[in-house]
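Note that one protein chain of the assembly has been removed; the remaining protein chains are unaltered in position.
This part shows subunit A:
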Amino acid sequence: MTSPADTAAEPVETASIPASTSRRSARGGGSGGLLLRFSGLYIWAAIIVVFGALVPQTFLTVQTATGIATNEAVTIIVAVGLLFSLAAGGFDLSMAQNLGFAAVVVATLSTVGGHGPWFSALVAIALSTAVGAINGFFVSVIRINSLIATLAMTSILLAATRLVSGQQFRGPLPDALRETSNAEPAGVPILVLYALIVAAAAWYLLEHTPFGRRLYATGANPEAAFLAGVRTGRHLFASFVITGFAAGLAGVLLAGKIGSVGPDIGPSYLLPSFAACFLGTTQLKPGKFNVWGTILSILLLATGVKGLQLLGGEQWITDAFNGLALLTAVSVAVVSARRAQSGRTVRRSTGRSAP
């Protein structure tokens, strides 16, 4: 029994959705809203056309397409997991390092540890899920700000990763694990199938179960949700557990894919995952963290980056592209949402309601 302290509701800090007002344009059915809602698809198409024209021999190939899909499958899995904590109003900054931790654990256990591949994989995923539960505990029971809690957890996981890996590459992984990540049934990379299954499961949970509805309620207005009978604390906790589980799964699959795991593979998933989740709030279901919008964003960003690489761009171009795309897309969404609301709104400080 958790009686909230003095206030009426369990205080839960909220992840602000940059485009939360833009939901009107989706429902209102204004043509501008519709355009924006699917802008990701148009931009994606434009990127393909432009690079297709610039570097047709290398860009417009099946190889490039499957390459992007396979590379991004891991990002999709971890980003879809991240959606759960974002939907419930929490930030899990530790999920990228958690992914790296799981990869190192499975690689170490199954090589120098001499354990079986499945046992190693299960232990890695279980540990990552436990990390999620610890995050959830601090955020929903102790009630510290989720940014702080998971920032601290990132640091702890970094230490644990270094310790377990002994600062060395661990590999090669057993065949069973590599096969699990690299098989191509009927020519389709199996990682892509995994990503699709995870995405479909997440979509079902978030959009079509009471659990998902209550998660979103917890993120949208924790006090009102609590008073409407939602156990906001439990839902926030559960969301961190799910994010941790997805990070573990992604880590193990990634380890199998690359076959040999270094101590530094986690952090590179941080920005793309967050960027995709927030970009995703401008797409398909504007104003809401949503699965298909997130996946569309991941593919869009990856296609752009791939094109730039094939053009001979250097690494920094990739980072610049990711950052600029995020800023631009979210700004456009926020501004046009404001327009849709009232011609030209001059918003005064309306406290809570203003995102």
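Here is the rule we go by: contacts are C-beta pairs under 8 Å (C-beta built on N, C-alpha and C of every residue); 3 or more make two chains touch, one makes a residue touch a chain; residues count from 1.
Following the convention adopted for this analysis, contacts and distances are computed from a predicted model.
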item	value
Omitted chain, identified by the protein name its UniProt record gives, among "ABC transporter domain-containing protein", "Xanthine dehydrogenase YagT iron-sulfur-binding subunit", "GMC family oxidoreductase" or "Electron transport complex protein RnfC"	"ABC transporter domain-containing protein"
From A:R37, A:R214 or A:K257, residue that would touch the chain that is not displayed	A:R214
Residues in subunit A touching the chain absent from view	1-9, 20-21, 23-24, 27-30, 207-210, 212-214, 217, 220-221, 223-231, 287, 340, 342-353
